[in-house]
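Note that one protein chain of the assembly has been removed; the remaining protein chains are unaltered in position.
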Amino acid sequence: MSKRHLLAMFSNFDEAELVVKELRSTSIKGFNPDDDLVVKSPIEHPEVEEFLGDKPVYVQWFTLFGALMGGLLGFFLISGSQAGFYAQMKGGKPIVPFPPNFVLTYEMFILGGVYISILGFLICAGLPAKRSPLYSTSVSEDKIAILVKSDDGGISALKAIFTKHQALEIQEEAGK
Amino acid sequence: MKDIREDIAWAKINKDVLVSLENPRKMYWVIVFSALALFSVGVGCEVYQYNVGMGVANLNNPNVWGLYIATFIFWIGMSHSGTLLSAILHLMHADWRKPIYRFAEAMTTFSLMTAGLFVMVHIGRLWQFYYAFPYPSERWVWPNFQSPLLWDAMAIFTYLSSSVLFLYVGMIPDLAICRDNLHEGWRKKLYTFLALGWEGTDRQWRNFRITYLTIACFLIPLAVSVHSIVASDFAMSQQPGWHVTSFPPYFVAGALYSGCAAIITLFIILRYVFKFEDYMTKSILKKTVRLTFAIAMVWTYLNAVEFAAVWYGHDVDAKQVLIQKATGPFAPFWWGMIFCGSVLPLILAFKRFQTNIPVLFAVSLLLNLGMWLERWMIVAPTFSHGYYPWVWDNDQWPSLVQWGMVMGSFGWFTLLFMIFCKVFPSVSMYEVKEMVYHRSLHLKKDETAEQGAH
Partner (left out) sequence: MSVGTLLENWSEFRHFHPVDDKPHDPYKWAMSIDLDTCTGCNACSVACYAENNIPVVGKEKFQHGQQMHWMRIERYWSEDDREFPDQGAQFLPMMCQQCEAAPCETVCPVGATNHTADGLNSQIYNRCIGSRYCSANCPFKVRYFNWYDYPTVDNVWPAEMTRQLNPDVSVRGKGVMEKCTFCVQRLRAVEVTAKSEGRIVREGEVQTACQQACPSSAISFGNLVDPESRVHKQWAAQQVVLEADEQEKNKEHGTSELRGYRILEELRPYPSVMYLEQVRESAV
């Protein structure tokens, strides 16, 4: 069944919070508040995360993996190349000296951690993303937007909730 | 005095910052063109040196390192306070950093790029530069991983790429604002591409917050390690005056110091040319100045520790190098460094100078002069008074080619920095909004509490 999008704009977080709470408590056919509800805001706002309920973030696992792989790769690349075909003595130090290799391992640990975290961020945040069907440039200025999607049947119920909370503007996706 | 007015409307923040991308004061163009001219001088010097040979720099056989290495350390050092502002103060929840950290981070990136250039102009065979990279070769030849110079290369590569990524990730929400508000043209295309389709959804913000925090945590030890490794170029060697255990923390303190001074300079310039008086307020300036003062005192202390350790140690050669610094041919520069680095910052302790813009502008430039002298005084005297008597009293005055390239580097840095500030928002819009929002909430809470009391 085809779904349609609806976007409502609010002027501050308190109003948006009330709307989200109501959306989560009322059951509308064809609308699941966990999956079909997106809040867009101009600033990072931890309260949004609270009233939207727990949604896990997995970036830190990418970080852990990246840092460990970076460190291991660094150490074995360096020690392996020192012990390679041209095992060459320098300055009376062992062919595989630990202090320098640890310094470089440390750098590679950070390098791997940072790169893979960024990769994880892009994957987890779904970036780069196509523009969503409904968007208002005032979100990047000062408005809070709530984007919902629902079956045709639920649209009017959702619209009623938005109107009740005095949405500044409601955009509706044209039906297919 | 407030860090920022709580009643600035969010829309006005967008407008004020976006204006900086369009029409700055005339001074902007004056700065850009003088920087370009200076940079051309540097390029000319390098072309000459490349063609004729390193000898034109007037280096000689005991004095093999000159201003290039000193200036290299200077620029690496300067890069450190971008990280201080964006990462350390971020973890400490100091929200006054928000209007000024973006340009500090840009400063980090561009001063690292400038430092990288000095490695290149320094080496004798620039065309074989790539030998220093660990690239797989069919001959199984690798660089020497024991060399502190190679650690440098690795640390700078890590630091530069991580800071570029950190700068970029932190800028994505602002790029989306630019995308939404700018008229059609090449810039709009650029912002649309770089904003990656950011719309400020809750999922994006949630991942953004964790990522930003994680990278900030990585950047702090990274920044410390970068300058410790630069210090290792000297501390790992055997030469008197260089082989000093306290060098790594000393270098890190010096780095933060010169970086903070540079932030004050650039703060004042940006505030003027882009009319950022509402965001880069005197109150924030005052906090930066106090931070600089504290770091200046740490640097002074570590300097004293180094001198005392050398003086009371039994290493005759190191002691002679120290005496030669204070009394030999380098004495004017060495005492200049002590004056600019340790005495001059004392006026930052006085409240009346903490917000006096002309005074701060002059002082911040002099502090950086002192820090540049410090780097030169670390590199040069050891060459003219090492272990071996043959090199004693053999000091070599750098030629105009070296000075030209030092000047050129300032041009190159300023050019990159000013172009960045014109093309990208140099004040973080979304974070200033957060700052205003949280402060107004706080204010409201106080008001309600007050009313309740009545």
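Letters A and B mark the chains as written, and numbering starts fresh at 1 in each.
What we mean here is this: a contact is a pair of C-beta atoms (placed from the backbone, for glycine too) under 8 Å apart; a residue touches a chain by one contact, two chains touch by 3 or more.
All figures in this text were calculated on a predicted structure; none of them were measured in a lab.
J.: Thinking of the whole complex, not just what is shown, which of A:G84, A:P128 or A:G153 touches the missing chain?
T.: Touching the chain that is not displayed is residue A:G84.
J.: Of B:V19, B:A37 or B:V64, which one is in contact with the hidden chain?
T.: The missing chain is touched by B:V64.
J.: May I ask which residue of B:M236, B:I295, B:L360 or B:L416 touches the chain that does not appear here?
T.: Per the contact definition at the top, the residue touching the missing chain is B:M236.
J.: Take the complete complex as the reference. Which residues in subunit A touch the chain that isn't displayed?
T.: 76, 79-84, 87-96
J.: Name, in rising order, the residues on subunit B that touch the hidden chain in the full complex.
T.: Where subunit B meets the chain not shown: residues 52-55, 58-65, 122-126, 128-129, 131-132, 141-144, 146-150, 153, 233, 236-239, 383, 386-391, 394, 396.
Methods note: only the chains that are shown with their structure count from here on.
J.: Rounded to a whole Å, what is the gap between the Cα centroids of subunit A and subunit B?
T.: 31
J.: Subunit A touches which residues of subunit B in the complex?
T.: For this pair, the touching residues of subunit B are 9-11, 14, 134, 140-142, 144-147, 150-151, 154-155, 157-158, 161-162, 165-166, 169, 172-173, 176-177, 179-181, 196-211, 214-215, 218-219, 221-222, 225, 229, 232, 430-431, 433-434, 437.
J.: What part of subunit A is in contact with subunit B in the complex they form?
T.: Residues in contact with subunit B: 38-46, 48-49, 52, 55, 57, 59-60, 63, 77-78, 81-82, 84-86, 90-91, 93, 97, 100-101, 103-104, 106-108, 110-111, 113-115, 117-118, 120-122, 124-132, 135, 137, 139-142, 147.
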